[in-house]
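Here it is: the structure, laid out below.
Of the protein chains in this complex, all but one are displayed in their positions.
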Amino acid sequence: MDQLNNYLYISAILFSLGTFAVMTRRNGIAVLMGVELILNAANLNFVAFSRFGGMNMDGHIFSLFVIVLAAAEAAVALAIVINIYNNLHTINVDDAAMMKE
Amino acid sequence: MPLAEIVFWLLAAFTIISASFVVLNNQLLYSAIALLFALFGVAGLYIFLWADFIAGIQLLVYIGGINVLIIFGIMLTNKISSVRLSQTNVQQGVGAVIALWLMILISLVISKTPWLQIDSSEPSGTVHAIGTLLLSKYLLPFEAISLLLLGALIGAALLSREAT
Partner (left out) sequence: MFIDYSLFILFLPLLAFVIQIFFGKKLPRQGDWVSILAIMTSLVLAIIMFFSMISSYDPNFKEEASFTWFDMGEFKIRLGFLVDNLTIIMLLVVTLISTCTHLFSTEYLKGDIRYSRYFAYLGLFTFSMNGIVLANNLISMYMFWELVGVSSYLLIGHWFEKDSAADASKKAFLTNRVGDIGFFIGIMLIYNAIGSFAFGDIFNGVASEMITGTTLTLAGVGLFMGAMGKSSQFPLHIWLPDAMEGPTPVSALIHAATMVAAGVYLSVRIFPILTPDALLVVAYVGGFTALFAASIAITQRDIKKVLAYSTVSQLGYMILAVGTGVYTAAFFHLLTHAMFKANLFYGSGSVIHSMHHALHKKHDHDTDPQDMMNMGGFRTKMPITHWSMLLSTLAIAGVPLFSGFLSKDAILAGTLSFAQHHPQHFLLPIFGFGAALITAFYMFRMMFLTFYGKPQMPELINDIHESPKIMTGPLVLLGGLSFFIWYTLPYFNFMSSHGWFTDLVIPRDSSVPGNPSAEYISQGAHHAHHLAMYLSIAVASVGILLSWIFYIKKSLSADAWSKRLGFLYHWSQGKYYFDENYSKYLYQPTLRLAKKIAWIDWELYDKYFINGFGKVTNLASKVTGKFDYEAIDQVLVDGTAKIANLLGRLLRTVQTGKLQNYVLYVTCGLIILMIIQTF
């Protein structure tokens, strides 16, 4: 527990899981959850570097900002998902490919 | 092995298992619940990293705010009939390989890099320091992100409004 690497490995696993979700899940909300995992992985890195970099508080501030951004992102993304659902009656992200044309 | 270390490893395992559950589960609502546990685990790790304030915020914002929002989203959009459909797309196989590779590579990089590790004593609390920084060095980003949050809230409200 006093090893930076431990935290970084955990963060790497969380990040890969998040990426996997983003790449493969069909449901928009599930994709969103994957994004949350990625953000948490990044946050964990920030705080870990802060702790092992001489308790430099800048990392904390950054993770704070990331949390705020995540909140904003979640709000907007969910609004978009609900809008898509209202228009297309599905939240399958594969079907929302109208911009291709 | 001291007790703290046991707790740490348990917490780490708990977090990763919850996160895997989030990703791999077919039931969306279960995924959301699992996400809650995963976020809780990360909050626990924060406490091990002496980041008490961030851990508190994690609980408040993520678990109390974002996760609840996600559950609302699921309830608003999920039809009972579609629950049993496969939750993954055709890229499942490729995606799994790539994600695995990504994990292996990042782990390699982590193990090969000589990280700086400064030992420091545990602070009595981080709230004071964070507050000072937010209102001095980071005042402008703080204000900017406040505006961004406001804009996001207005935008979200505007988007989810019934079209009139």
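Order as written gives the chain letters A and B; numbering starts at 1 within each chain.
Note that a contact is a pair of C-beta atoms (placed from the backbone, for glycine too) under 8 Å apart; a residue touches a chain by one contact, two chains touch by 3 or more.
Worth saying up front: this structure is predicted, and the values here are computed from it rather than measured.
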Message: Touching the hidden chain in the complete assembly: which of B:V68, B:V109 or B:V127 does that?
response: B:V109
Query: Which residue, B:G44, B:G73 or B:G95, contacts the hidden chain when the whole complex is considered?
result: B:G95
Statement: Across A:L4, A:V22, A:M55 or A:A74, the one contacting the chain not displayed is A:V22
On chain A, residues whose C-beta touches the chain left out of the figure: 19, 22-24, 31, 93-94, 96-101
- line: Contacts from chain B to the absent chain lie at residues 89, 91, 94-95, 98-99, 101-102, 105-106, 108-109, 112
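Following the convention adopted for this analysis, only the chains that are shown with their structure count from here on.
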Query: What residues on chain B touch chain A, complex-wise?
result: 4-5, 8-9, 12, 15-16, 19-20, 22-23, 28, 31-32, 35, 38-39, 42, 45-46, 48-51, 53-54, 57-58, 61-62, 65-66, 69-70, 72-74, 76-77, 86-89, 91-92, 95-96, 98-100, 102-103, 106-107, 110-111, 115-118, 120, 123, 126, 129-130, 133-134, 138, 141, 145, 148-149, 152-153, 155-157, 159-160, 163
Query: Which residues, counting only chain A, touch chain B once they are in their complex?
result: 1, 4-10, 12-21, 23-27, 29-30, 32-34, 36-37, 40, 43-44, 47-48, 50-55, 57-58, 60-61, 63-65, 67-76, 78-83, 85-86, 91, 94
